[in-house]
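Here you go, one structure.
All protein chains but one are shown at their positions in the complex.
Just so it is clear, A, B and C label the chains in written order, and each chain counts residues from 1 on its own.
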């Protein structure tokens, strides 16, 4: 066994685009319970109460939904340098950026499907202002007691025309590890779950049925307990937020999930549970087409929109939804 | 078996006195998540999201803590008349009042220890204003998503010089049923748990170790899930609210509890769980002195202050606490 | 306001018929965590850990699924006599039975749809054998720590050709109270939720789409916490038990539910949550056809089988399921 690349520390933040910036901000701040950590240009930076960095969400006004970029922090400056060297050696186009609110120089590039990914090392450690100072010093910020109360950014799920191509790219160049996978009977990789650390995944690719490149399926935020997700469902209900699916338990990754659409049209998941990967030689769990036809862990059939809709929205979605009987 | 008196419907509301009305209001509204339902004179009326009546808490400015009165609603106007007749026949002094914010004419009297109790029938059914209108029409008000989120007033625990005397008075005159009891080796009733309906208790008397009359031990508000109580503990912690004891499970009544002191000095419990009494011929569960020495259900020893402190506070408490090694 | 009839104490037990008695017994004992409380003829009597009576489930071998009878306990012997007098005055056919394992003389009759109902007063108070003796004396039996761990029988849902006719019958003759109701645009009562006590329902009738009389929709057992229902889902999954729907929250009654089919084909619900009815003058919550089209509380659409299948199974179900696209 060759020793693994372990240069990425964790998924740091994601930039979400929204055509309704005020309503989206209300969703993340008042309903999810996040705090504003900064503003710059057309962007508002938000944070979860467990974030040790300044921010895990950059919310940017745009004329459509989707993702601007996502960013991983590396385990060291040397690790960042190694990844940039590897990307360049592989002929991947990229460039250095000066940094952004909360972090230093970042190296940006695109995955094969066209999503923008950035890597950086220098990060501003969050110091809570007096009104957000926590009672327990091992917590970066006080628990909000407002809305859902999400602890940290959990994962991002991109749509891709070819998930397998992106999986191979990220394994080779970033050292992400494939923990679970859907392999159709014809050999197509319909979904790939990738991890940078002991969490069983932080980046997922599933097939874009509209065959459009660069789209987002969803962004997920973590709650400590499954009860938090049930309580979240009542909060979403009272705020008139559409819940697409859940709460239920995924068979894949065993995450307890609830999918909503934030006002900007992006699918946002609130999740809990799942498992940690302890094995350094973890064997990818491969799900067959027949196994996936069984629905979610406890039998719920997935709604058609979940397989079709992404952001930005594209006209092809309507035809596919019609075919699915919707 | 003689058929039981079943004239009281439920504990309706309690009037809590506070020397710090603004801070107390902040506690009930922002931390417990109650809503203001009215104001009158030195009083603010508050409600839980599950209250079908207008209000379950009357918070009144005073120069000390304690309880102004508690009130039961009867099952019918005839039932109210029957109880008044019974009280008068028993020689209990009382008088009719015109009513208060949220309810009609009430008959007021005092229990043997000197706490004021009122009975009434006419009640204003709560109609939520637009901003508090619930998504589910079988819920009186929207779930607040702010602070603890208590569903309803659960019970009141009075201190009394002689709990047994008050128990006998309430059984005979109001038809409250004794569901559980602490009986010391010398025959003293150290605690009595009384119920007006299927909830296993709504009014409790425990011994006042200072031998003062008319004091309050605590007022309790109900949460749906034990997880809500655990989450409440984090919220209290972040707000600097003193938690005297819990979360833990009571042996008596099996209530999952957490005791705090609101800024006015009154002990407020947030609770969940417990059991319903289905048996119409329920046999009182009698706990002996030895059984009570075992601590709470899961073994936690009760802190000394819990046995001694009440509101209004009296000087005798200090000596007793000193004796208990505090 | 006329004072209400309050002669029924609670739903006591239900007799479930099964063509697979051994497999059904395994389901209730090993998976739900109930205990065997007696045997007689082709029947096994089972109990939940919170039952103060001897048994809440009579499981009887038969050539098909369904319900043999359900039984209410009255609040007193006088109340029993009053109900029998009322039934007879209303011309309802019925007869006295000698009693059964765990209870004394019962009066049996049928609702308009043909389901058998029994009323009784004398009940055997459960005394746990040494191996099932509880640690807390206010609990009838030790918590099993095996399988789901259901606390008590919660409710029974009958199918009926005309729910409204049965509702009127039970209000008039037994004093059950209608807490919630589905009223279609054409005035049909598609579902009625009835309560004998402070629980918001213990007997429900919903339309039998096959227009067959006397069938069962489901029997429900209660768990203390929603987390118990989530945990139950994992247990059912590991035992290969079909989960038809859930866990999710009902809009009607707000019950957190999970529906399974026990091996005998009967639909069994595990539930938690819901609310208590405190108001003696509770106003029935009426749901319109449009409101019901919204799906469950958090948006899940109900699966077609839920509206069609009952026990005993009838051939008409297949045609209806085919129409529904299954």
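Methods note: a contact is a pair of C-beta atoms (placed from the backbone, for glycine too) under 8 Å apart; a residue touches a chain by one contact, two chains touch by 3 or more.
From a predicted model like this one, the values you see are computed outputs, not experimental measurements.
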Displayed chains contacted by the hidden chain, counting the whole assembly: A, B, C
Listed residues B:73, B:248, B:267 or B:309, member touching the removed chain: B:248
Residue among A:136, A:172 or A:324 that touches the chain left out of view: A:136
Option touching the unshown chain, where C:22, C:42 or C:234 are the choices: C:234
Selected residue (touches chain absent from view) among C:147, C:191, C:247 or C:299: C:147
Where the unshown chain meets subunit B, residue by residue: 226-227, 230, 233-234, 236-237, 242-249, 256, 258, 297-300
Interface with the undisplayed chain - residues on subunit A: 1, 3-4, 6, 9-10, 50, 52-53, 73-79, 125, 136-139, 151-152, 180, 197-199, 224-227, 251-254, 273, 275-276, 278-280, 282-283, 285, 287, 291, 297
Residues belonging to subunit C that touch the chain removed from view: 31, 134-136, 142-143, 145-147, 225, 227-228, 231, 234-235, 237-240
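Operating definition for what follows: only the chains that are shown with their structure count from here on.
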Busiest interface, counted in C-beta pairs: B-C
Inter-chain centre distance, subunit B versus subunit C - centres from mean C-alpha coordinates, in Å: 33
Rounded Å distance between subunit A and subunit B, as computed from the means of their C-alpha atoms: 46
Subunit C residues counted as touching two or more neighbouring chains: 226-227, 297
